[in-house]
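Notes follow the structure.
Just one protein chain is left out here, and the rest sit where they should.
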Amino acid sequence: MARVGAPRLAALALALVVVANFAPRATAADFVAEQATTAKLADGRHRVWIHDLVGIGYAKATLLDADSGRQLAQVDTGYLGMELELSAKSPRFYSAETYLSRGFRGTRTDVVTTFDATTLRPTGEIEIPAKRLLGLPTSAHASLLDDERFLLAYNFSPASTVSVVDLERGAFVGEIEVAGCALVYPLGPRRFASLCGDGSLLEVTLDDAGREQARKAHPNFFDPSLDPLLEKAVRAGDQWLFVSFAGDVHPVDVSASGLTFGAKWPLTDAAERASKWLPGGLQPFALHASSGRLYTLVHQGGADTHKDPGQSVWVYDLATKKRVQKIALDELSTSIAVSPDDAPLLYSAFLGAPALVVYDARTGTRLRAIENAASWPGLLQPIAGDVK
Amino acid sequence: MARVGAPRLAALALALVVVANFAPRATAADFVAEQATTAKLADGRHRVWIHDLVGIGYAKATLLDADSGRQLAQVDTGYLGMELELSAKSPRFYSAETYLSRGFRGTRTDVVTTFDATTLRPTGEIEIPAKRLLGLPTSAHASLLDDERFLLAYNFSPASTVSVVDLERGAFVGEIEVAGCALVYPLGPRRFASLCGDGSLLEVTLDDAGREQARKAHPNFFDPSLDPLLEKAVRAGDQWLFVSFAGDVHPVDVSASGLTFGAKWPLTDAAERASKWLPGGLQPFALHASSGRLYTLVHQGGADTHKDPGQSVWVYDLATKKRVQKIALDELSTSIAVSPDDAPLLYSAFLGAPALVVYDARTGTRLRAIENAASWPGLLQPIAGDVK
Amino acid sequence: MSRIDALTQAAARRLASRTSRRSLLGMLGRLLVGGAALPLLPVSRVARAAGGASGGAKIDDPESCDYWRYCAIDGYLCSCCGGSASTCPPGTSPAPMTWVGTCRNPADGKAYIVSYNDCCGKASCGHCMCNRNEGDRPPYLPWVSNDINWCLGGENKIAYHCSTAVLVGVADK
Partner (left out) sequence: MSRIDALTQAAARRLASRTSRRSLLGMLGRLLVGGAALPLLPVSRVARAAGGASGGAKIDDPESCDYWRYCAIDGYLCSCCGGSASTCPPGTSPAPMTWVGTCRNPADGKAYIVSYNDCCGKASCGHCMCNRNEGDRPPYLPWVSNDINWCLGGENKIAYHCSTAVLVGVADK
């Protein structure tokens, strides 16, 4: 490209005009000056947030259109940010975040930030105790209760408590002690569970102000010595599905006022267990609600391989508890997710590589890799398409 | 590595002990428990800070031992941090830094942070107006005056001012307006210069409280239309050396009470200019004080290639103003620096590659590449060796 | 192919962008011959950029560093980040002040004044790093200096996200 001769003086002369107002200066008859504006967020049938751990630092989430492979937008989620709390009912989403006043030193402040889901601008924040769990991302670190009035964040200081935020009042309500237990799993509009180190499930009921109303320990939910549960559970409507290290699904039904613990059922048969097929990864389970299918990321490994990457996705029909599909991934994977629509896509990413890989979830066909989707891919969060 | 059987209960039992005090628990007769401590900063003859722009984000500086290739330590320098203000006389250094209260949003705070040069811990900070220049790093964005009582930081808001910080009192003094000019070049203990868009050099004198006492504009220091100066000047004792886009050195002597503008002298002869040899890069000039040599990073390019990388370092004797050496670099380079000792090393880094490459400055022999020294290498700052 | 770049590939972009196309083939040769010289640069990228040089630059592609409007840009291209050559990605705001360049549009042969509005309020986009310096000058001439972070708009508008290239005038008649 040839350099334009002596443009600097013209540019300087124009600078004042530009600074004032970007006023049009149509010296050519047909020229109309452009205005710098902000783009509207694009719709799409297959949009997915991919979280980026950015080398264990200030995290961000990038919204991708998985059909076009394009980046649509980005939000920042603070120091060791984990995921967004997406809303099923409002044009907002939330993010439990941690900040330090001087970058990587100084005073810690934890907040729940509200984002406008259309403009992607932060619209407010509610300060919470500065002790939410920091570490590798897990979606159970914080959750919206079912009617989305309360948001819960799990604290580890190392005391275990849960912060309750009233989103309607825009205020922090208080902390609920969950000693010996960890994380938050919503059980309805005013109820949540935590998973406990002694193998029990703790059920806590809130009142309409967000204060603890009742609690009940459900002992022997699992055996932490013989076969601990992965904390990476998925919810299928009224059922929480916890999967053990060995690959047994422990269902918990939350539809009644109490909790109903279903019989555990295996992802693998005896021969597969003998060959050490195990679930593993950072986000190894995904649900496709309308078809009632559970997607699981599995690998062949031994003891303590519960975070290893996999290259196989095994799919189960939750009605029959039978495997109905096997998908072979071309690349290593630590996170999987499935789009919620009726032409679902399977998303796969590996913490050790920057691509998001897209498959047709029904056929297992690899459709595309979106390169450089994130430097350190963490959790994946598909959002419901809103194409009219 | 074989998994140790059932370690968990023992580990849990020990955890309380560990948390309490890491108390020794020598069940084997010869076992002495270790203590987690902090390492002392290693000495070294050839230590160098390499700044990392981290993808235009929160920057950091890594201290390397260029002889061993080892990382010695790291300090964080805030949002778009540029360089450290190293002290010639105290066991401290300073950093003019910018922070946002919510990572990449929220309230901006600018500070001058003091670091202990031995422990590398921040020991204090002085708040300054939140408008210091942010952008690609340039060492003239902030500077210590010669006796290190005052630190200056250049502000661009877009008004041009200079913040004066009194390090002795630990307080911000005030701002000095430098309209039409930019950056800060120390001229002594109470004097600095700024480079002006009209081609003049602005000289400002401070009183002992750090307030402006006098100012003088020196017009026609350079011609911003015909041959602008690179702002990347180096100081050789009482001389500032400004180099023009075309490769002429404009010396300014600061030893007298006024300023003496020396005759400009060329880095290149007519034939070299005809073949478009030009200085360029992010940090294209380095001085080796004891030998009086100026190292320049040059490339063959045309107009507007003043930031292009180079692969040649041409070395000049400041006494004779003659080129005395040519060093061919194996890799592209945008930053060069030379260690201050009498067995000097030439350091080279390229903003587009993560290595620091080390040469023998006297022979031009490539000694080693320190891979992954920085993700986005910015400025290089050698420090005087302190091997006893 | 995806058009999204990330930090790990920025090096190649920068190598390509910070270097004139004319000299890139020469450097590529050295890279390939050198072998270990720049082992971390994705050589396929460099090769593609070099191929572009012989095959014709993408002067009409807003996601290419070669796009004609980008003659004095320095930063991540908003076109790769959810915006376009003249719009900021959702959730970010154009800086009210800018630096300007003058670029010639090969389609009509005219030189246009281009305002390089930084988009502000989020962390770096990280995709499509591009630096070209036609008419760029040091910070003592700030309105034509692309080294400066122009996100000076106050609260929530400090952080640099990406760069646009907005046509604001015709330079020659």
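Things worth noting here:
Letters A, B and C mark the chains as written, and numbering starts fresh at 1 in each.
Throughout what follows, a contact is a pair of C-beta atoms (placed from the backbone, for glycine too) under 8 Å apart; a residue touches a chain by one contact, two chains touch by 3 or more.
As the structure is a prediction and not an experimental result, all values here were calculated from the model.
The omitted chain makes contact with just one of the residues A:F31, A:F104 or A:W265: A:F104. When the omitted chain is restored, the residue from B:Q71, B:T107 or B:Q239 that touches it is B:Q71. Within the set A:L84, A:C181, A:L267 or A:L346, the residue that contacts the chain not displayed is A:C181.
Across the interface with the omitted chain, chain B contributes residues 1-4, 7-8, 10-12, 14-15, 17-19, 22, 24-28, 31, 33-42, 58, 60, 63-64, 69-76, 119-122, 354, 368-375. Touch with the hidden chain on the side of chain A covers residues 55-57, 79-80, 98, 100, 103-108, 131, 133-136, 138, 156-158, 180-183, 194-197, 224, 228-231, 300-309, 330-332, 334, 351-355, 371-372, 375-376.
Keep this in mind: only the chains that are shown with their structure count from here on.
Ranked by separation of Cα centres from chain B, the top chain is A. Judged by contacting C-beta pairs, the busier of the interfaces A-C and B-C is A-C.
Averaged Cα coordinates give chain A a centre that lies 32 Å from the centre of chain C.
Centre to centre, using the average C-alpha position, chain B and chain C are separated by 25 Å. Taken residue by residue, chain B touches two or more other chains at 57, 79, 103-106, 302-304, whereas all remaining positions touch fewer.
In chain C, the residues that touch at least two other chains are 7, 97, 121-123, 126, 134-135, 137, 141, 156.
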